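Just one protein chain is left out here, and the rest sit where they should.
Each chain gets a letter, A, B, C, D and E, in the order it is written, and its residues are counted from 1.
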Amino acid sequence: MTESSGLTHVDETGAARMVDVSGKDVTVRSAVAAGVVRSTTEVLDLIRTNGLAKGDALGVARIAGIMAAKRTPDLVPLCHPIAIHGVVIDLEPQESTVDIRAAVRTADRTGVEMEALTSVLAAGLALIDMIKAVDPAARIDAVRVLRKDGGKTGTWIRPADDGRQP
Amino acid sequence: MTESSGLTHVDETGAARMVDVSGKDVTVRSAVAAGVVRSTTEVLDLIRTNGLAKGDALGVARIAGIMAAKRTPDLVPLCHPIAIHGVVIDLEPQESTVDIRAAVRTADRTGVEMEALTSVLAAGLALIDMIKAVDPAARIDAVRVLRKDGGKTGTWIRPADDGRQP
Amino acid sequence: MTESSGLTHVDETGAARMVDVSGKDVTVRSAVAAGVVRSTTEVLDLIRTNGLAKGDALGVARIAGIMAAKRTPDLVPLCHPIAIHGVVIDLEPQESTVDIRAAVRTADRTGVEMEALTSVLAAGLALIDMIKAVDPAARIDAVRVLRKDGGKTGTWIRPADDGRQP
Amino acid sequence: MTESSGLTHVDETGAARMVDVSGKDVTVRSAVAAGVVRSTTEVLDLIRTNGLAKGDALGVARIAGIMAAKRTPDLVPLCHPIAIHGVVIDLEPQESTVDIRAAVRTADRTGVEMEALTSVLAAGLALIDMIKAVDPAARIDAVRVLRKDGGKTGTWIRPADDGRQP
Amino acid sequence: MTESSGLTHVDETGAARMVDVSGKDVTVRSAVAAGVVRSTTEVLDLIRTNGLAKGDALGVARIAGIMAAKRTPDLVPLCHPIAIHGVVIDLEPQESTVDIRAAVRTADRTGVEMEALTSVLAAGLALIDMIKAVDPAARIDAVRVLRKDGGKTGTWIRPADDGRQP
Partner (left out) sequence: MTESSGLTHVDETGAARMVDVSGKDVTVRSAVAAGVVRSTTEVLDLIRTNGLAKGDALGVARIAGIMAAKRTPDLVPLCHPIAIHGVVIDLEPQESTVDIRAAVRTADRTGVEMEALTSVLAAGLALIDMIKAVDPAARIDAVRVLRKDGGKTGTWIRPADDGRQP
């Protein structure tokens, strides 16, 4: 076992590693992710009228989404722990679904698309927790990055047809 | 503000609360959840041949899923912190997708469907983190409980047609 | 260094330890704690009308209080990690203050008064965070256990005159 | 749901959000907070003579306060996760009370008054945990920011009469 | 992907899993682990006289060890989250070393040897953190389980000659 600085060696075995970003610049970076919770029209009525036994589903899901952005490095093994400088969660109830959108922004050395996805998933999880007593079949679909901005690679916008429709 | 024991009062305002399960029995309870990560045939080849720069995607995702089950009460605001007595994550690479299944078991006072869903979502997040450099458009779909067993309500099995197809 | 079982030895030096509760019974135990956040009539108007820039102060504080009960063993070094089976947070805006009350219940081997106090403090902290831009002088007072029930020592109720008034 | 960058939209509904600080400068910022734990002269004697069954109350409370500063974003939902560059906790036993003071410093994009308050509250919680077997009526009072320095708003010092006395 | 209960399937690929312990009995189980931090006689003098710039090394290490027992499932991927009912850390300064011993006890469905090892390692880490400014070469050795008691397998005591001496 040599005593070289260790991060630059080539590992030929495909072993997991946290890739080194110490040489990247601190710049403003942002990402927007989205997803949808599918339930029923009856449950959506309960959500809109705050009629659920466990309380205000949208309020709880919004805070779950914001707090989860801060937990991304705990959940995603190779994710860097980075600054989170802004999080906004939008929850739009539709006829039988809730659309979720999370926008995350940072000024740091790597992007925040994983943080935005984590926010969407946690908001979706929290929504399902609020409604599962009345709808055990609720599900989460279409969790995806919509766009990311900043950093060396610049802006990426999901194409209208991403070829991933089920 | 009275000094009654506090948990039994009726709150008419729809305020969020963690519902009291102290009177429920300790019994074996289990849940199975599933989901799918959609990517491309090229990426699935890289996953199968362990050709990704960040390392072994399936191995990392499997551990992410197991560890996330233990973090469910950190993510889902009104979830009870409970014992987790067994977790198995199955990851099955298909032509352009990875099927994810998580089975969680406990002997405690409430069910583990939220834990199983959290495992699926974390495994999916970790997979996306491993492949996002080569596929920024990867997405997670169909995250849902397949079945739950145990407790007073007994077995629930998702109907073949759950009415939630997009 | 002997190899005895270790937990029963007498430590004469006053060293910190987590006291052994493995021999105590699993019984239903509950605790109610309270506190008050002191601000101004102007800020209380903003709270009541949801006019704060960071959003719904009471909703955020309520969830902060519930989630913090689950984090008590992370904060209090010698606290046992125990099951939390129910949490209710009451927030009552008054003329220039918000009264906070947290009721926590468990079926486990030790009491939950620390969890109830932690909930009150976290709800108070979250409230201050929501209003600090308009009231940097907000403060928390009178954080205390009101009552506890269950376990071998049974019910304790705070005397009307607790001799702790400032 | 549009695909704009998301952080700048005006949300008219008062929904909770983590406000964007990515445009603020990295500067040295500090905050001092204080509080008091009220107990009895008998308990203060036990604290001073290290006569408590659970061990050294002041030592445990000091470390609880330091470690809690690092947990602030876990407890306060809309708080930014930021660097913590220095924490000092002062605990001064008086006749029947313990005065707590926490000073926190960072070089980051937002202030540390929430971290200083969290340190004071956690030190107070830990003190109560150490003495609750001999004084179930201990309480925490006067948790407040004494001063903050740095950042665009500069120094704020709590007025001698803050109008919040009970 | 079948919808069986999931935990009992045979996985032939050696994939990581959290093994199911839901069928094991709740019984009192304990474990004792030990280790040693090797430094210099000069540093040991500083530890004994509380002369280190960062403060009381033994007090900090003791609390680090106790708190770390509660974090074992966060660190060890396949470890079950279990109750921790008692923790005692002994730190005995010798001429140029500090002997560390941790005793952990629970009443739960699986053993606590990983918790005892985690306590020893965290106490050792904290000690090194306290002294690293004056001794960058400090090291931790001989971290091992001394004995475990309880559960179906009963008592195991490390043989005097464990065949692992370097």
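By definition in this document, a residue touches a chain if its C-beta (ideal position, glycine included) is under 8 Å from a C-beta of that chain, and two chains touch if they have at least 3 such contacts.
Just so it is clear, the structure is predicted and the values come from calculations on it, not from any experiment.
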Shown chains touched by the chain that is not drawn here: A, B, D, E
Missing-chain contacts mapped onto chain E: 11, 14-17, 19, 35, 38-40, 50-56, 59-60, 63-64, 67-68, 71, 74-79, 113-114, 117-118, 121-122, 124-126, 128-130, 132, 136-145, 148, 156, 158-159, 162-166
Residues of chain B (touch criterion as defined above) contacting the omitted chain: 56, 59-60, 63, 67
Where the missing chain touches chain D, by residue: 28, 30, 32, 34, 59, 62-63, 66-67, 69-70, 83-90, 92, 99, 101-103, 105-107, 146-147, 149, 157-158
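What we mean here is this: only the chains that are shown with their structure count from here on.
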Least hop count linking chain C to chain E through chains in contact: 1
Separation of mean Cα positions, chain D and chain B [Å, integer]: 34
Shared interface positions of chain E, touching two or more other chains: 59, 63, 67
Which chain pairs touch, all of them: A-B, A-C, A-D, B-C, B-E, C-D, C-E, D-E
